[in-house]
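Structure first, commentary second.
All protein chains but one are shown at their positions in the complex.
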Amino acid sequence: MDDQIVRVISRIIIPFIQVYGIFVVMHGHLSPGGGFPGGAILGASIILYTLAFGAEAGAKMIPHRTSKWLESGAILLYIAIGLVGIGVGRTFLTNRAAGFPMGELGNVISAGFIPFITIAIGIKVASTMITLFHTMIGKDPH
Amino acid sequence: MQILNLILVVFLILCAIAAGRTKDLVSAVVIFASYSLVMAVLWLMLQSPDVAMTEAAIGAGVTTIMFVAVISRTSRIEK
Partner (left out) sequence: MSSLLDTFGVLSVFFWNAPVLVMLVLWIAACLTAVLPSKGTRLPGGLALGAHFLALVLTGYLAWAVLIYGELGYSLGGWLAPWGIEFMVTPLSVFMLITIFSVSTLILFFSLADLHHDIETRLLGSYYTLYLLLVGALAGLCVTNDLFNMFVLMEVAAIGACGIIAVKGGPDCTEASLKYLILSCLGTGGILLATALLYKLTGHLNIDYIAAGMDTALAEYPINSMVALALFSVGFIVKAALFPLHVWLPDAHSSAPSPSSALLSGLVIKVYAVLYLRILVDVYPREVFLVLPVSELILILASISIIVGSLYAMAQTDIKRMLAYSSIAQIGYVFLGIGLMQATGITGGLLHIFNHAMMKSMLFLSAGAIIYCTGIRTIKDMKGIGLQMPLAMSAFTVGAMAMVGIPATNGFISKLYLALGAFEAGRPVYLGVILLSSLLNGIYYFPIVIGAFFGQRDTESWPEAPCNCKRLPLTMAVPLLILAVGCVFFGIFPMHMLVLVEGAVALMLP
């Protein structure tokens, strides 16, 4: 797709999409949204970049290896946060009782581990979108 | 509000029927994207904004691109 208009518009619009995606992820415990919608928006911004600038540029921005590692790493991060509860002698995914600070209602850093878990979900969803898209447009190995 | 709801639901059903009956797959995908967009508005009216957000991002955005990516590797006209 070699189109000047698409490229210019994409270059302008992609940062805004990404900021919106990060906002949705970060405010998962305060407003509608959360890890899944925010991650989908972030992933969609990278897909838009790939569409506008070609598969090579997209693969250079987020290489396949990186997105693979991000995918697994995000789940492991989620599990690790959950295991903190087990580590302090309570059950899996214990939040307040495991010593996570609750913070003040309405702050971004509040509600214990919930923001961190939404970030993990957001990374996972975004990298899954990118991996799926790159796999689909990639060269068929067969 | 009631009238808007009715219009949206009717449009939704028409989109669903049209997406099923179109032979050109790319048109079907575009109709499906508009279906998702209307669905997102309906989710919002059903008091579930987070589902609406997800539907708009996934249904209208990502799945459309995925469908187009798949169609570009097969044939465009349904046989």
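Couple of notes before you dig in:
Going in written order, the chains are labelled A and B, and every chain counts its residues from 1.
Here is the rule we use: contacts are C-beta pairs under 8 Å (C-beta built on N, C-alpha and C of every residue); 3 or more make two chains touch, one makes a residue touch a chain.
Computed from a predicted model, the values in this text were never measured in an experiment.
For the chain that does not appear, the touching partners among the shown chains are A. For the options A:50, A:94 or A:118, the residue in contact with the chain missing from this view is A:94.
Across the entire complex, the residue among A:61, A:75 or A:102 in touch with the chain not shown is A:75. Those residues of chain A that touch the chain absent from the view are 68-69, 71-73, 75-76, 79, 85-87, 89-95, 97, 141-142.
Note that in this section only the chains that are shown with their structure count from here on.
For chain A in complex with chain B, the residues that touch the partner chain are 24, 32-34, 36-37, 40-41, 43-44, 47, 51, 129, 132-133, 136-137, 140. Within the complex formed with chain A, the residues of chain B that make contact are 49-50, 52-54, 57-58, 61-62, 65-66, 69-70, 72-73.
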